[in-house]
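Submitted below is the structure of interest, expressed as structure tokens.
On to chain A.
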Amino acid sequence: MKKCLTILLVVLLLVVFTTTLAFAQAKKPKRVGWVGNYMMHEWYQSLQKGMKARAAELGIELEVADANLDMAKQVAFAEDFMAKGVDVLIISPVQQEGAEGIVKRAKAEGIPLIIEASAVKGMTTLVAICDYDCGYKGGVATGKYVKAKLGGKARILAVDLPALRPCILRVDGFYDGIRTIIPDAVMVHRIDGQGLKDKALQVATDALTKDPNVNVLYGCNDDSALGALQAYKAAGLDTKKVAVCGTGGEGNAFIVAMKEGGPYVVEAAMFPEAVGYECINMAVKLFNKEKVPEHWVTPTLALTPSTWNKYYSLAGEVRTINWKAVNAIKRESKCSKY
Partner candidate 1 sequence: MSSNVLNRRSARFSLSRFGELGLLAVLVALFLVFTFSSKYFFTPKNLSNVLGQISITMIAAVGLSLLLICGEVDLSIGSLQAVAALPLVLVMNATGSFWLGVIPALAVGALIGVINGLLVTRLKINSLIVTLGMYYLLRGFVYLVTGKVPISDRSGKDLFFMVGNGKLFRFLPYMALLMIVIVVVFMYVLRHTTYGRRLYAIGGSPEVARAVGINPERLKLSAFILCSLLSTVSAILLASRLSSANHMAGQGFEFQVVAAIVLGGVSLAGGVGNLLGALIGVLIFGLIQNGLSLMNVGTQYQMLITGAIIILAVAVDELKKRHA
Partner candidate 2 sequence: MNDKDVILEVRKISKEFPGVKALNGVDLTLRRGEIQALVGENGAGKSTLIKILAGVYRKDAGEILFEGTPLELHSAHDSLQRGIKVVFQELTLVPQLSVAENVFLESFPLKRSGAIDWRTLNRRTQEILASISLDLNPTRKVSSLTISQQQMVEIARALSHEAKVVIMDEPTSALTPNEIRSLFEVIRRLKSLGIGILHVTHKLEEVFELCDRVTVFRDGQLVSSRPVPETNTNAVVTDMVGRSITTLFPRTHSGRGQPVLRVRGLATDKKLKGVSFEVHAGEVVGIFGLLGAGRTELAKAIFGLDPVIGGELELRGRRLRLGSTSHSAHAGLGLLTEDRKGEGLVLQMSVAQNMTLPSVREFARFGLIRSKAENARSQEYVQRLAIKTPSLRHKVEYLSGGNQQKVLLARWLMKKLEVIILDEPTRGIDVGAKAEIHKLIDELAMAGLAVIVLTSEMPELLGVSDRILVMSGGRITGEFGREEATQEKVLAAAIA
């Protein structure tokens, strides 16, 4: 018995090793290394799609490492890439202040560095959306819907992720945005869902028992919003009297929800594919010593059940982005809040 198991494990190891050999051997002149924050999250999966797509177009070899939410690991992997001697390094900070070490390190090693997602002190350039403005757009769109369909009163339950500044900015943006349409909108609950659907579900359930009188559910990412919606349903409240707005458009979740024709009416989309796409463009620029802006803004837009399919199409469980439409979206030159 134990023999079989041991053998099984060994075999398993060998298989994985050999399959991965393929990656390791490949070698091309222009190599870009990306240390992701949380590769197993859909956001970064989609982002990677964009990067890979663009890198393939330009014939760049892209290497990816995953800090998996561990800051120590992130620094380690950044080191590893510098040791490997990549031409350009891209970092998606687990935690912006946590990446300042890497910035200094890259400067010391003289390797061009791109920061994705959130600004880091001392960096050369940032490729990211404007979180505040993204939330703002979502707020405006939601406000319009509430005014038209739900009688113009807005009582909000927002599922936040205070551990990450970008999420705080989105929620702030959403609140400011919705108040441009409904000035007396109230933030009834602003709770920490850790960006995870199961946690969001739990805290939202508690919040709703404290005060179920809300008609707007906002989440700083799609899971947070959908978790809140599940809690709302479970509390036996009327889904016809509520509007849900999610942020990100990380995966298929929001599309499925919108297709259902339920209360999920606004998606403050951040087009992760586009972010990845732009990261590679920026990498090329940096590598060729071109002049680059400190923040290269990528598109965001509030999608609704009627507009989402201009930008995405869902075949089975695979979604594909419509580059033309997305690249056509007008972008902020710089964010209204950092």
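The candidate set was assembled so that all candidates are chains of the complex that A comes from, given by their letters.
Please note the rule applied: a contact is a pair of C-beta atoms (placed from the backbone, for glycine too) under 8 Å apart; a residue touches a chain by one contact, two chains touch by 3 or more; residues count from 1.
Computed from a predicted model, the values in this text were never measured in an experiment.
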Candidate touching chain A in this complex, from 1 or 2: 1
Residue ranges of chain A in contact with candidate 1 within the complex: 2, 5-6, 9-10, 12-13, 16-17, 20-21, 23-24, 39-40, 63-66, 68-73, 75-77, 79-80, 83-84, 94-101, 104-105, 108, 121, 162-163, 165
